[in-house]
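Notes follow the structure.
Of the protein chains in this complex, one is absent; all others appear in place.
Moving on to chain A:
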Amino acid sequence: MMASSYNAKDEDGHHSGSVSHGGAGTAKSKKPDNTAFKQQRLPAWQPILTAGTVLPAFFVIGLIFIPIGIGLYVTSNNIKEFEIDYTGVNVDSPCYTCANNFSWNSTTSCSCTVNFTLEQPFENNVYMYYGLSNFYQNHRRYVKSRDDRQLNGDATALKDPSNDCEPYRKIGVETIAPCGAIANSLFNDSLELYYVEPSGALNAVPLAKKGIAWWTDRNVKFRNPAGVDLPTAFKGTAKPVNWRKPVYELDPSDPDNNGFINEDFIVWMRTAALPTFRKLYRIIHKNQSSTSTLPSGRYVLNITYNYPVLSFDGRKRMILSTISWMGGKNPFLGIAYITVGSICFFLGVVLLIIHHKYDTRSNSADIPN
C-alpha cells in the first residue's frame, strides 16, 4: 500500500537535483500546471442559505402545495367508491356457509349472493376490484416463487422450471405450469354483478375482462409457449395444485384469454406491495346511452366462493370505483399536500419573525481576527 521507502534515485548521490530522472533527460521544471482544476480554482457557484433565498422558498413551496392539495382533495372527493366485504366472517353474512364449509377437494363450487345498494349513480367507466387483506403477496418466499422464463413461454423452462418454484415445481414427473406459489394461489372467486331493476328483475351488468392488466405484462412479459394450440403447448404439464382447471382453460369464453396471457392470471401474478391490496377485476364500460354506468339503486353480487381466506384471518372485498385523472379515490394525498403546504407557509412566517427579531449577522459581521 505504501510507497517504497527506498529507490534507485536515493542512491545515486545527486538526489533532489534539478535533473529529472528516467524522463527524457532534460532538466524540466516540475512546477505543477497552472490549470484551474489542479489549482482548485474552478469557477463555482457558491450558494448560501440566506434569508433572501430560504424564506421565499418556504412561501413558494407553501403556495404551490396548498392549491395542489385542494385540487387533489376536491378531485378525490368527486370520485365515487363503494366497497363491500364478502368474506363471510359473521354468521349472518351471506357467504358464511361457503366460507366455513370450504374444502379444497370439493368439486362443486359454493355460491353466495350479496345485496347492496348504491346511493349515488356511478358515472363514466366503473372499475371493479377485489380486495384481499392479510394476504402476504409481498412475502419474500412468495414473491420469488415464480419462473418468469416459463411465463414468457420458454419451452425449456416450461418443462424444467426454476427451483424458485419449489415446492410447486413438479407433481411427480409432470412439471407444474404455471409453477410456483403465486400461480398456485391464484384468486379464483368469480364475481357477477346484477342491477336490480325497479321492477325487481335482475339485469346483469356487463363486466369487461380485458384491459385490466399492464400492457407490457399482457404483450411482453407473459406469453404462451409455442404450439399448435394451447393444450398441445401445455402437454406434459400439470395444473397447479390448488387449481380446478388447467391454465389453458382459464377463460372458456375467450380463447385468446387463456394460458399465461389470461388477464386475471396476469393481474394476480403482479404481486402486491402490501398485505392489504386490491386488484382490478373487471371494467364496467360507460354505456353509450345517456344513463349512468351504474345508476343508483339495488344490486346483487353473485359470488362463486372458491378462495378460502378465513384460515389465515384474511378478508375479501369487492370494490366499485370511478376514476379521475389522478386515479381512484385518494383523500390522503390531498390532505397531505394541504398540510405540508400550510406547514411550509407557517414555517416561512416563523422563520421570518425569528430572522427579523434575532438576526445576529449584522452584529457579528466583522470577521474576528
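The definition used in the following text is that contacts are C-beta pairs under 8 Å (C-beta built on N, C-alpha and C of every residue); 3 or more make two chains touch, one makes a residue touch a chain; residues count from 1.
The definition used in the following text is that contacts and distances are computed from a predicted model.
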item	value
Name per UniProt, for the chain absent here [options: "Phospholipid-transporting ATPase", "AP-3 complex subunit beta", "phenylalanine--tRNA ligase" or "NADH-ubiquinone oxidoreductase 14.8 kDa subunit"]	"Phospholipid-transporting ATPase"
Touch criterion as defined above, residue of A:V54, A:I70 or A:V300 at the omitted chain	A:V54
Candidate in contact with the missing chain, chosen from A:K80, A:K239, A:K316 or A:K329	A:K329
Among A:A99, A:C112, A:L158 or A:A181, residue touching the chain not depicted	A:A181
In chain A, positions touching the absent partner	1-13, 15-16, 18, 22, 29-34, 38-40, 42-51, 54-55, 57-58, 61, 65, 68, 72, 104, 125, 127, 129, 134-143, 145, 147-149, 151-152, 154, 162-163, 166-167, 181, 184-185, 211-217, 220-221, 242, 270-280, 283, 308, 311-313, 321, 323-330, 332-333, 336-337, 340, 343-344, 347, 351, 354-355, 358-361, 364-365, 367-369
